[in-house]
Every structure is written in structure tokens, then in C-alpha cells.
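Beneath this line is the structure, given in C-alpha cells, with notes to follow.
With one protein chain held back, the other chains of the complex are shown just where they sit.
First chain written, first letter: the chains are A and B, and each begins at residue 1.
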Amino acid sequence: MDWTAYLPMLWKGAVVTMTITLAAIAVGAALAFFFGILRVEGGAILSTIALCYTEVFRGTSLFVQLFWFYYALPLVGISFDPITTGILVLAAHVGGYGAEIVRGALSSVSPQQLEAARALNFSRYQTLFRISLPQAVVEMMPAFGNLAIETLKLSSLVSLISIADLTFSAQSIRNLTLDSTSIYSVTLVCYFTMSLVLMMAMKVVERFVRRGDVMPRPGQS
Amino acid sequence: MMYGYEWDTTTWLTYTISILPIILIGLTVTLKAAVAGFAIALSLGLAFALLRRSRVTAISWTTAFVVEFLRDTPLLVQLFFLYYVLPEFGIVLPAFLTGALALGLQYAAYTSEVYRGGIEAVQRGQWEAATALNLTRMQTYRDIIIPQAVPRIVPAMGNYLVAMIKETPVLSVVTVLEMMGLATMIGERTFEYLVPLTLVGLIFLLLTLICSAGLHRLQKALPKAGIPMR
């Protein structure tokens, strides 16, 4: 069988993969900023809660988390459809890593900047949103770029909770045709292409974030 | 393998106690897979890093492409590829080895970047001094470059080991019975997933915390006399 015959079905799967990835990136970014800021600005109790969130979602393996929310939670009466579960778990997982990135970038803003803000009598929230975050976001971008690619790759695991994404489609076609070599080669190339597109998209976002950023950076005199 | 076992599901505690021995057997498989995968990742990654620095552009570009491809495609699909495609070319490996190889390949792409960064962080003057003292390229790598690169790369490598441990459950999809595979099997048998999955999650969390603490200590114990770390 000619491998081009698989393409329509793989395309459908790729659309699902892209949807899940982009949704997880969006929700994950929100979680990352929320918990990352809590880690730095939250005070004892809130920052401990944020710490628990990051440690649990970074420390327990996405595979376990997916199955836990898919199989185990319904048993205690909480259930979503598989796609929602997939997106939320993936988002919570990468959000944990993202929160660490946000925390790291926020705590690397130079103390002089904070002193300057205090000297101008900015409030804590003004300092955070007008001074610290705008500078920190620029620092976060390269790491966020990597995390976005990571999200795309990890999204393949949702095929295991019966979501018909690209990996799932590839598996189904293989089970029908047993034509493993071309199926998996095409699938790998699809993922690689999506990664490249995502990488370029993140570069665009990075350039947007960097606009007006006139601080000298390494490699620039 | 689990016929004949009876799980006591009366309370979560008795259930936990009755499945714990099996899960711990799975843990040893998990750890073996991580160690084997990491050994492959460390050696293959070094090979990638050195080939990437080859003066022959055809070699360095090909290596760069392979590394990028491995890095940008999912471990799960790579694993399926190895598991189903290798036998078509007459290479039949046990599932465990296929799994370790998949882990190793994916992480070799990561470790090669770590090696590369570590090697490139060594100043050019060090190469020149080694040349002026007439050391061979081998001796220069072995005595000058690698000893200076190692303290820089150990923390990053450690983080990748921890990350790899957490990815080993993927091996269960190709029939390797590590922790996660056993936990879902128990769940299928008893229709009670919450306890086995939570238990596995907790063990992973514990492993991660222990490894991170161990890494922190190792980093402090490393000989880095005089090496500027930044």
C-alpha cells in the first residue's frame, strides 16, 4: 500500500495533536505564571502551596498523572471527557515546569531595579507588573520555547487514554496494515515538522516580547 | 504472571500492603531501564557531541540533523518505531532492550548538547596551551578539556537522569512490566485504579526527591578546584 493513502487519517490526528498542544500551552502558561508568581510573592502559605503543586506535577511522571486522572478519578465520582482530561493534565504537568521557569526569571531581576521601584514609591503590585515581570518575561522566553516543544512531544501520551491524536492514528493504521516502517517514518516526520513550526512560532512570540528591550544582551556589544 | 494472586481490596491500606511487593518488583525493572537507558545516553551523547565538532562538514551537519530530529520527536513514537520497525530489518531485541535503546537515543540528543556546552565553555587558550605543549588531540581531550568540562556538565546530566526515570513508564506500552505496567494490570484485574496509581505516583515523587538531594550533594563533592564555573 502506498504510504500517501495514510495521509488523510494522519492529518486528522495531527489536527487533534495540534489542538491539544496549543490548548495545553495556553492553560499551562496561565498556571505557570500563577504558581510561579505565588512562589516568589505569595508569602509563607501560598508559596508552599505553589511549591507542592510544582513538586507533585514535576515529580510524579506525566504518564502516571494521565492514567490517574483518566482511570482513578472517575472512581471517586469526578470525570471529564478524555480530551479535556488530556489537555488539563498536560497543562498542569508543563505548568509545573513553567512555574519553575517563571520563579527563576523573577528572582533573577536585579535588586537595583527593585530598589529603584521602591524609591519611586511603587506599590508591590506595580513593582511586580510594571518592573519585574516585563524584564523577567524576556529571560523566560528561550526556556518557554523548549517547554513548548516538550509539550508537543508529551502530547503523544494522550493516545494512551484513547484520544485519536497523531500517535493514536498511526497506531490504528499500523494495526490494520502492519506497514510499520512507512507509517512510523511518516509520523516522525510529521512531529518533526510540527516542532519546527512551533519553534518558529515561539521565535515570533519571543521577538514580540523583546520589542523595546534595549538592555545589552550577551553576544551584543 | 499474576494469576493466583489475590488482592485484598477491603480497605485502601490492606490493598496497598497486598500490592506493594509486586510494585516493588516493578520498581527494580524501572530502575534497571533507567540505568541502561542512561548509560546509552551518556556514551552515545558523547559520540554525537564529538562528531558534531568534526572538521568534516558532512559529518557535523548530519550529526546536527540527527540530534535535532531525535530531540523534536516524541519518545513514544520513537519507541514504536524501534519496536515494530527493527524486526522488519531482522533485528529482534527483547522489549526491555528496545525500551532502553529508545530512552537512550532520545536522551543522547539531550546529553550531546550538554557535552557540547561543557566542551565549548573551556576557553580557547586551553586548547592553544595544549598545542604549545605538544599534547595530542586525545591527550588534550582526556587531560585538559574533559576534566574541566565534567564539573560543568554533571548537574545537567543529573537532571536528565531524573527526567528519564519519570519517562520509563512509556516502556509499559511495549509490554515491559515496570512499575506502571504492573499498576495498570492490577487495576484492570480489580477495577480499582486509585490505590495502585497513587502508590506508583508517590514512589516516583520519592525517587525524584531522593535523586535531587543526592545530586545536590554530588555537586558539592565534585573536585572543581580552580575551575571557573561560569
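As a convention for this text, contacts are C-beta pairs under 8 Å (C-beta built on N, C-alpha and C of every residue); 3 or more make two chains touch, one makes a residue touch a chain.
The rule is short, and it goes like this: contacts and distances are computed from a predicted model.
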By UniProt, of "Ectoine/hydroxyectoine ABC transporter ATP-binding protein EhuA", "ATP synthase subunit b", "Cell shape-determining protein MreC" or "Aspartate carbamoyltransferase regulatory subunit", the chain left out is "Ectoine/hydroxyectoine ABC transporter ATP-binding protein EhuA"
Considering the complete assembly, the absent chain touches shown chains B
Which of B:88, B:120 or B:143 touches the missing chain? It is B:143
Sole touch to the unshown chain from B:126, B:175 or B:219: residue B:126
Across the whole complex, the chain not displayed is touched by chain B residues 123, 125-126, 128-129, 131-137, 139, 143-144, 147-148, 223-228
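Everything that follows uses one rule, which is that only the chains that are shown with their structure count from here on.
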Distance in whole angstrom between the CA centres of chain A and chain B is 21
Chain B partner, complex, touching residues on chain A are 55-56, 58-65, 67-68, 71-72, 75-76, 149, 152-157, 159-160, 167, 170-171, 174, 180-181, 184-185, 187-188, 191-192, 195-196, 199
Given the complex, residues on chain B that touch chain A span 69, 71-78, 80-81, 84-85, 88, 166-167, 169-170, 172-173, 180, 183-184, 187, 192-194, 197-198, 200-202, 204-205, 208-209
